[in-house]
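Removed: one protein chain of the complex. Kept in place: all other protein chains.
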Amino acid sequence: MRKIKLKILEKKPSLFTRLTLGILMFLLAASLAYAVWSLPTQALGLSAEVAKNVEMSGVSNPVTAVLLNYRSYDTLLELGVLLLALFGVWSLGGVSANKSSFVNPILDFLSRFLVPVFILFSGYLLWVGGFAPGGAFQAGAVLAAAGVLLFLNDWQLERKYSGFSLRFVLVLGLVLFVAIGFGFVFLDRVFLEYPPQLAGGLILLIEAAATLSIGISLAALFLGRDPSVKSDSKIDTGVHK
Amino acid sequence: MNFDNWVPLLIVIIPLFIAVIIFALAEDKIKTRSTLNIGASVLSLGLVGIMLWGVSKGFHYETRFSFLPGLDFVLRADSLSMLFVTLSSALWLLTTVYAIGYLEGSPHRSRFFGFFSLCVAATLGVALAGNLITFLLFYELLTLAAYPLIVHRGTQKVRRSGRIYLMYTLTGGALLLLGTVLLYSITGTLEFVASGFLSTLDSSTHSLLILVFVLLVSGLGVKAAIVPLHGWLPQSMAAPAPVSALLHAVAVVKAGAFGIVRVIYDVFGIEFSVTLGLTLPLAIIAAITIIYASTRALFQDGLKARLAYSTVSQVSYIILGVAIAGPIAAVGGVVHLVHQGVTKITLFFCAGNLAETLGIHNISEMHGVGRRMPWTMTAFTIGALGMIGIPPLAGFITKWYIGLGALEAGHGWVLIVLVGSSLLNAAYFLPILYVAWFTEPKGDWPAEKKLGKYETSLLLLVPPLITALFVILLGLFASLSFSALAWSEFIISKEFLL
Amino acid sequence: MTPAFLYALVGIVLFSIGLYGLILYKHLLRKILAINILGSGVFLVMVALAARTGDAVPDAVPHAMVITGIVVAVSATALALALMLRVDAETGQAVLPEDREE
Amino acid sequence: MEEISILLLFDVLVGLTLVWLAWQTLSSLDLFRAIVLFIAFGLLMALAWVRLNAPDVALAEATIGAGLTGALFLSALAQLSASTKRKDEENKIENS
Partner (left out) sequence: MLIDSPHWISIIILLPILGAVASFLWRQHIVKIALTTATGTVISVGILSWQVISNGVQCYELGAWNAPLGIELYVDGLSVLMLLVTAVVGFAISIYASAYFEGNKSKHFWPLWLFLWSGLNALFVSSDIFNLFVTLEIIGLSAVALVALSGGAKAITAAMRYLLVSLLGSMLYLMGVALLYHSYGTVDMVLLSLRTEMNPAMWLIMGLMTVGLLLKTALFPLHFWLPAAHSSAPVPVSALLSALVVKASFYILWRLWIVVFPLDNDAQVGLGFILGVLGSLAIVWGGVKALQQTRLKLLIAYSTVMQIGYLFLAFPLASIMGWKAALYFILAHAIAKTAMFMVAGNILIHKGHDRIADLYSTVQHLPLTIVAFSLSGISLMGLPPSGGFVAKWLLLEAAIVSGQWWWGIVLLVGGLLTGAYVFKVLGYAFIQENSTNEPRPIGISKRMEWTALSMALFAIVLGFIAPFVLGIMDIGSPFTKGSL
């Protein structure tokens, strides 16, 4: 990576504005601190209810229970936000990252070694989420890290797969979540309500699909543009291997 | 919902419906557009006739559906509204005929006649409104529908006068709305009741009621062109003749005056207004308007400008008559609604003829025009004399009743105002007649056009003659049972607890 | 001064620093950094106060909310960075028009 | 007794460094330095989450907050400096 020396000498805003703004921020911080200080020192919040219903939720890790059972609607919308960000980034067209023709051997070796480990680790995180810290988002992020490594090595998704199949994987997590959530409505249950005995398996299934979608989405966000679109944009000067 | 409930709504809906159809009509379909127009006005005139006969027999026509919680959209045919409805629909027919002739060959006629019938619908709505909110609704609709007619020509001058018109009328509308809401918050009802519904309220609200009265009258005064608020009327004379004829002689201006009559009779009630001490200041303002506008008319060289100022002063006769709070003066005021309408429309028709056929816009160009267009000028003369108040024409009846009523109600000074204004009327109308009849034409006319074998096309000539005839008939046969005067006495008898 | 309140205080200070940076600095990249710091401040306050359950397991609901918040923050940052690049491509400077000093 | 105070000291230290890192990130002149500091800030945040015994959040912060957001920032910075370098060349060509 050439040494990027980007020193944008920002014209320092006048001392007066910095001072007044600083005082305002101080006052805000002080009032916030006072408000937080006046809160009771002991507060159980909802930890009691969470603990009480954990075995009903099909997972033993309370955070995953909250994320994927009690407040699963938030997580559903959460996947929506991620997908939405991707739609937004792709609609912006994005300036395609110019590919440097020179492949750094160390990076190449590292990524050959690390990518499988990341994928394995992501699978483990997904599996362990049920009863220990972990879960879909963390696993997905690790998967995305693998993707980032690949992109840094000018790895290119074949044109054949970068069309419908890529998009299908991207939306898989959300669609499966909605399908499972709404599926049980036909067995006279409420939306996003899982039968207790099936809850564990269903949550794992949802998490698996979510991990895949989150991983690919975050990697695509790093890439910054729709791979299926031929990079005809005039700015692109990179040489494709 | 039998027939009685539908008639008032029908009368308002017909011109509305016609307006929508005409908007959609292509520009070149003159034949269908004219037949549609005339057919609609004849049909509604027929309906008005039926209702007229019905009301005199005591039938009760009313359309009502709920519009706001606690407030209904009411169209009701009572005696006062019948007077104004008959006047409007009759003159609507004549003006349509006149407009078809006048606008021969000019662009955008579909748009013109569309907005024209929208205006008429609004005027009929104003006349038939059964409570203050329906009145407000059609009152504002009239403001909107009249604007495109004023700016129809699209020239810079016309658009400026349109802007002035809007400034006045929108502010007036806002004041009226404020007054109405204030009234509603005090009384809880806005229904027009024969002798007003405010007299029963306790005295604590009197100061608020005075504020309401001031707001309502100033809101309506803008359209009725009372002195401080009359600025827009002379400005909007740049509009085409049929617009100034129907709108500024009958629809827009009368809506304001009619509104004030409604407020005084059916909202406050005449006795309550007197006890509140509102009628005297109003009478004084009306008198000032009459004198001021007549003096301003003296110095106007433009024919239509002079007629505009005379309209401003004539409309205040109505307000003066009503504000004197004597039954006879009230009859004079109410009947003047009809007389002024008919007389003034004749004058505007003739002014339009002169402008259209000979290109005459100013009085100084009218030398010897009587020889060139005898029929138009006779109609103009009848109208002018009627306006001055020469017996046996319609204007005389009004002034006679108002004078008599003023004496009977102890307001001697009104008589001086009447005499003074009649002199002023004479002062600004007679020179026109003299110039037209007794002087030699100076060379050729500014823009002479040959329209048909008579002095001008029949479509332009017949309407002023008919209205001039009305001016005479209304004067001569005033005592007949179905005349405007008799009808006004029928109205006033309900208002005053004789 | 239990750790909960200490970290909550740190969170509040981060929140103020983030707001200060967002308003003051002109470069869009710095503004996006400031928004991330602002977000971290709020999340820190959220989780710090959740640790006030004495020696029992801390309250899991704020943890779930913060995870959701972090993913929202990363999505928003990705969109903000893409927009910043387009602003730079369109106007030649990665600065908002009102902050440009000609 | 002192065992608690050591942890307290540790927390205070973590807190102070967090604030210092945040301040340095925003006020440093060089953008690259700012981003590197931001990544360090993210990692330290993960440490803070561990201290507040919120392991799930620590994992999420480490992977997404520090890792991925840092990567996004660096990639954006690379593209930004590439486009400014290209513009400088174009200006040089124009006025040369």
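Think of it as A, B, C and D in the order they're written, each chain with its own count starting at 1.
Heads up, the rule we're going with is that a contact is a pair of C-beta atoms (placed from the backbone, for glycine too) under 8 Å apart; a residue touches a chain by one contact, two chains touch by 3 or more.
Quick caveat, the model's predicted, so the values are computed rather than measured.
Engineer: Which displayed chains does the hidden chain touch?
Structural biologist: In the entire complex, chains touched by the missing one are A, B, C.
Engineer: So which of B:Pro69, B:Gly412 or B:Gly443 would be touching the chain we can't see?
Structural biologist: B:Pro69
Engineer: From the list B:Lys29, B:Arg64, B:Arg163 or B:Lys494, which touches the chain that is not on show?
Structural biologist: That would be B:Arg163, which touches the missing chain.
Engineer: Tell me, which residues in chain C touch the chain that this view leaves out?
Structural biologist: The missing chain touches chain C at positions 15, 18-19, 22, 28, 31, 35, 38-39, 42, 45-46, 49-50, 52, 61-62, 65, 68-69, 72, 75-76, 79-80, 83-84, 86-87, 90-91, 96-97.
Engineer: Given the full complex, what residues of chain A touch the hidden partner chain?
Structural biologist: Within chain A, the residues touching the omitted chain are 31-32, 34-36, 38-39, 43-46, 49-50, 53, 69-74, 77-78, 80-81, 83-85, 87-88, 90-92, 164, 167-168, 171, 174-175, 178, 182, 185, 189-194.
Engineer: Spell out, residue by residue, where the missing chain touches chain B.
Structural biologist: The missing chain touches chain B at positions 23, 66-69, 73, 107-108, 111, 136-137, 140-141, 143-144, 147-148, 151-155, 159, 162-163, 166, 170-171, 173-174, 177-178, 181-182, 184-185.
As a working rule, only the chains that are shown with their structure count from here on.
Engineer: Report the inter-chain centroid distance for chain C and chain D in whole angstrom, where each centroid is the mean of the CA atoms.
Structural biologist: It comes to 11 Å between the two C-alpha centres.
Engineer: Measuring centre to centre with CA averages, how many angstrom lie between chain A and chain B?
Structural biologist: It comes to 73 Å between the two C-alpha centres.
Engineer: Counting in whole Å, what is the centre-to-centre distance of chain B and chain C, each centre being its mean C-alpha position?
Structural biologist: Measuring from centre to centre gives 69 Å for this pair.
Engineer: Using the touch rule from the top of the page, what residues of chain D touch 2 or more other chains?
Structural biologist: 31, 56-57, 60, 64, 68, 72, 75, 77, 79-80, 83-84
Engineer: Quick one: which residues in chain A touch 2 or more of the other chains?
Structural biologist: 8, 10, 63, 95, 135, 137, 218, 221-222, 224, 235
Engineer: Would you mind giving me the full set of chain pairs in touch?
Structural biologist: By the stated definition, chains touch in these pairs: A-C, A-D, C-D.
Engineer: Would you mind writing out the residues of chain C in touch with chain A in their complex?
Structural biologist: 2, 5, 8-9, 12-13, 15-17, 19-20, 23-27, 30, 45, 49-50, 52-54, 56-65, 67-68, 70-72, 74-76, 78-79, 82-83, 85-86, 89, 101
Engineer: Which residues of chain D touch chain A in their complex?
Structural biologist: So the residues of chain D touching chain A come out as 29-32, 55-60, 63-64, 67-68, 71-72, 75, 77-84.
Engineer: Hey, which residues of chain A end up touching chain D in the complex?
Structural biologist: Those in contact with chain D are residues 1, 4-10, 61, 63-64, 95, 97-98, 125, 132-135, 137-138, 141-142, 144-145, 148, 218, 221-222, 224, 235.
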